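All protein chains but one are shown in place.
Now for chain A:
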Amino acid sequence: MSSIGTGYDLSASTFSPDGRVFQVEYAMKAVENSSTAIGIRCKDGVVFGVEKLVLSKLYEQGSNKRIFNVDRHVGMAVAGLLADARSLSEVAREEASNFRSNYGHNIPLKHLSERVAMYVHAYTLYSAVRPFGCSFILGSYDQDDGPQLYMVDPSGISYGYWGCAIGKAKQAAKTEIEKLQMKDMTCRELVKEVAKIIYIVHDEVKDKSFELELSWVGEVTNGKHELVPKDVREEAEKYAKVCTTTTSHSFVFSMAFL
């Protein structure tokens, strides 16, 4: 779907004759160039998984994190321009912190995602600035609202989800997510499925090595968003590797009969 918006795509303050704002669409393309991030909401929490491509063997392990802590009970997984995402995570942190300071309790995730989405949208209105080139998934868990999952894209809309994916393999990831019965699963079961989905959608040919970043928030962490502990992550990766190698073997097997 590559259309040239000649002349109408130079600034975010211009509509094209067919009613599109090309700058915002180009920003969404920037997200599609980045590697995949998924978030899934289950019965008792939310799990994030990010396929973090490792561009150099010299990188320290765990650097360039793509999952941020926005508040004690809120996590944010991003895809797109990492610098834009980092700046937005600071915006989200300030919103959550100011809310608690003014009103005395945790910010409800729906409200936080609306506020950050409003901020992102503001950058799509003027020619003097460019839209943010990142999408992000917000997830939280608290006693009153339970698990919540929201996604914000560069146009400044936010939607609530049971499961969503952003980045280059988002279509394939969405297909895998739709196969899950997440409403009946617990976080522990879901962590393994999230790892498996990231391994499935990872393209071995185009991208070489990757680090799997996993985080969760839910009853299992007492409402605190944190990276999944080492032993749980290793178990999840082992399960993911087993599932992906068996499927690829069966693919080769069926090829031989054709």
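Convention: contacts are C-beta pairs under 8 Å (C-beta built on N, C-alpha and C of every residue); 3 or more make two chains touch, one makes a residue touch a chain; residues count from 1.
FYI, contacts and distances are computed from a predicted model.
Q: Leaving aside the chains on screen, match the unshown one to its UniProt name from "DnaJ homolog subfamily B member 11", "Auxin-responsive protein", "Proteasome subunit beta" or "propionyl-CoA carboxylase".
A: The record for the missing subunit names the protein "Proteasome subunit beta".
Q: From the list A:Pro108, A:Gly146 or A:Gly160, which touches the chain that is not on show?
A: A:Pro108
Q: In terms of residues, what is the contact footprint of the unshown chain on chain A?
A: 102-105, 108, 110-111, 144
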